[in-house]
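Before we start, here is the structure in question, set down as structure tokens.
Removed: one protein chain of the complex. Kept in place: all other protein chains.
Entry: chain A
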Amino acid sequence: MASDPKGSQLRRILLIFFSLSIILPLSSPSPTMHNNNWAVLVCTSRFWFNYRHMANTLSLYRTVKRLGIPDERIILMLADDMACNARNNYPAQVFNNENHQLNLYGDNVEVDYRGYEVTVENFLRVLTGRHEASVPRSKRLLSDEGSHILLYMTGHGGNEFLKFQDTEELQSHDLADAVKQMKEKNRFKELLIMVDTCQAATLFSQLQSPGVVAIGSSMKGENSYSHHLDPDVGVSVVDRFTFYTLAFFERLDMYSNASLNSLFTSYDPTLLMSTAYYRTDLYERPLNMVPVTNFFGSVMKTIPTDSAYPGFLVAHASEYATISAETETARVVLEDEADHSKTYDQSEKGLQHILDEWLKLLEGKLGVKDPEVLVAYGLGSMVLLLTISTWLSS
């Protein structure tokens, strides 16, 4: 709004002051430990001709699972309309290479958001954690302040936006806002964003939160290209950026410690036909000291337990030896009470008992089996009696 410059300047100063007063006291806690890894893999396209985007996402899902991240810590969002598509020559199979060596849809694929659930709103809800109370735990990003999160997005994108399911867009400032809110609530320790779309680097251009490293498959004004066409399936089956990423990870296993720097520098612009741009200005650790398994694998921090808590059983036994004597007497008292309530029930039951007998007698006399019909008859006869008596008395 066109307000006076002085007013806006004052507002800006106040905002800086206010934000400083929040940041300064909260910067004192000690750095948290890395506890666990999460992966959020999003495929934002649907329809048969976008086969390669689903193949991208499934390949990365497979890699991340192979390196150790369990299904309970992976959120997979897919339109999932490829494998059983009527145009699929290989029903229930999804490939990322024309040699068809690997069926990505083969076993143990757990899709958390499928079909029309892949929307910008759900994606932002996953990131910020603002779900309805009824959403199950498997669909939530349950990360904490020690989590490293890998966010991989693929689909069709453009300058500062990403297209979701052909109907809506995710803007770069929406993504930046969601990441800012995640950081405020300490929902991650470090975040790696990988984007494989056209003009991918513009999607994370508005990020400001610390602890984020992002890589995109192409810069502003460049397109990202698919790798090869599979003549059997009839569409392109994988994108170049993801293809070379997978090639890097095929050589690794759970125990290796290749660094993030080696991954980022392994992309060759001539092979990709675009420039893979990454930004590290928000990230403190130098990339050559960060193993890729910090994001792509799952390493639990373990501490051997040196001893049990001795004396617990003895203390428990001595404490509860006395109490068990008390509970014996308590149990006796309860039993007495149970008897008492039983007799009370009996007397009440007596009344009920009589009614039941009477009904049974009527049923027997009238030959009606269904007690409800009997009751209907009874009501009808009452109404009849009433009308007759009013007619008589009038």
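In this section, a residue touches a chain if its C-beta (ideal position, glycine included) is under 8 Å from a C-beta of that chain, and two chains touch if they have at least 3 such contacts; residues count from 1.
As a convention for this text, contacts and distances are computed from a predicted model.
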item	value
Hidden chain of the complex, named as in its UniProt record, picked from "Serine/threonine-protein phosphatase 2A 55 kDa regulatory subunit B", "NADH-ubiquinone oxidoreductase chain 6", "GPI transamidase component PIG-S" or "Proteasome subunit beta"	"GPI transamidase component PIG-S"
Candidate in contact with the missing chain, chosen from A:R114, A:R130 or A:H228	A:R130
Touch with the omitted chain, as defined above, among A:Q101, A:T270 or A:T302	A:T302
Candidate in contact with the missing chain, chosen from A:R140, A:H156 or A:R279	A:R140
Missing-partner contacts on chain A, residue numbers	1, 18, 21-22, 25-26, 30, 33, 35-36, 65, 68-73, 108, 120-121, 124-125, 128-133, 135-137, 140, 142, 144, 146, 174, 177, 181, 184-185, 254-255, 298-316, 318-320
